[in-house]
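Let's look at chain A:
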Amino acid sequence: MSEVILATVSVSKHFGGLAAVDRVDMTLHRGEVLGVIGPNGAGKTTFVNVITNLLPITSGQVYYKGKEITSWPAHLIARLGVARTFQVVKPFKRMTVRENATVGAMYGAGGRGRSAAQAIRKAEEVLEFVGLGDQMDKQADQLTLAGLKRLELAKALAMEPELLCLDEVMAGLNLRETEAAMDLVREINRRGVTLLIIEHVMKAIVGVCQRVMVLHYGQKLAEGTPQEVLNHPLVIEAYLGQKFARRQAMGKA
Partner candidate 1 sequence: MSNLKPETPNLQSKKPMPVTRWDRLLGTRRNAVYLGACAVVLVVLLILPHMSLSGFVLTSLTTALLLAVRAQAWNFIGGYTGYAAFGNVAFYGLGAYGTAILMTKLHWPFFLAMLVGGLVATVYAVIVGLPVLRMRGQYFAIATLGVAEATRELVSSPQLSRLTAGPTGINLPFFRPAGLSGAAAAEAGSIFFYYVAMGLVVLVVLATWWLTRSKLGYSLVAIREDEDAAKMLGINTTWAKVAAFALSAFFTGLVGGHYAYWRTFILPEEVFNVRYTLEGILSAVLGGPGTILGPVVGGGIYDAVSTFLTFSKPFGIDLGQFHVTILGVFIVMVIVFLPRGVADFFGRRKLSWGMFLENVRQNRV
Partner candidate 2 sequence: MGILIGQSLVNAVLLSGMLALVALGFSIVWGVLKIINLAHGSFIMLGAYVTFTLFSLYHVDPFLTIPVSMLALFLLGYLIQTYIVNWVIRAPLLVTFLLTFGLDIILINLALFVWQGDVRSVSPAYAGTGLTLFRDPVTSQGVQVPYVRLAAFAISLVLAGLLYLFMSYTKLGRAIQATGQDKDAAQLTGVRVAPTYALTFAIGAALAGAAGSLISVMQPFDPNMGGGYRLRAFIIVVLGGLGSIPGVILGSVLFALVDVLVGISPLAPLKDGVAFAMLVLVLIFRPTGIAGKAFY
């Protein structure tokens, strides 16, 4: 059994009376790709926000490679090797594409001891990898949505993370872009990065994830392989819908 990279014990996040994340336990092993699915408002993004301490946790513990990181300052968690992208992309608009990625290279897990020049080189390498190699001098606010998503990914990858959380990376992409993104994600995983992927695009989940976790009203509803989860009656009722289940059974989903 490979090393446990991320483990959460009864993690909860309450906003006033509302439990956005409700006692979620999970483990993630090195090299895995875990999909997190569920209806909108299920708490998927909040879960990631709480793990990375963008939002303060209400209760529970978070462990990274065995060490407890609950409530660690966000930037320290990032430096440990945890990177995440945002559902609504957050580029540094008045910096160039290259500079955006350079920030990640300077301060991420690989950033210690790196000079500015070395960071720039690393950033360029990452940008080539995601396919933005020919747009490095453009100001970030001039990219298309697909480009911005790649940039978001590049920033995270430049940090050289061990754990990468992707938040609805496929949203807003057309068919061709989605396939390209899936290829990219598979390659990232092949290079040794553990992935936690929040998605609504089932094709991507099935195509990339080894395990899937379903959240509903903040609670973990089901967990298992994509096939197990997608055929789970509770998941179908809560999220996928009967029509999807039927199409799946007929081999078309």
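By our rule, contacts are C-beta pairs under 8 Å (C-beta built on N, C-alpha and C of every residue); 3 or more make two chains touch, one makes a residue touch a chain; residues count from 1.
Selection criteria: all candidates are chains of the complex that A comes from, given by their letters.
The structure presented is a predicted model; accordingly, all values stated were derived computationally and were not measured.
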{"item": "Candidate from this complex that touches chain A, chosen among 1 or 2", "value": "1"}
{"item": "Contacting residues of chain A [partner candidate 1, same complex]", "value": "52, 54, 73-75, 78-79, 83-84, 86, 90-95, 99, 102-104, 106-109, 111, 116, 119, 128-135, 139, 141-144, 146-147, 150, 155, 159, 176-177, 180, 183-184, 187"}
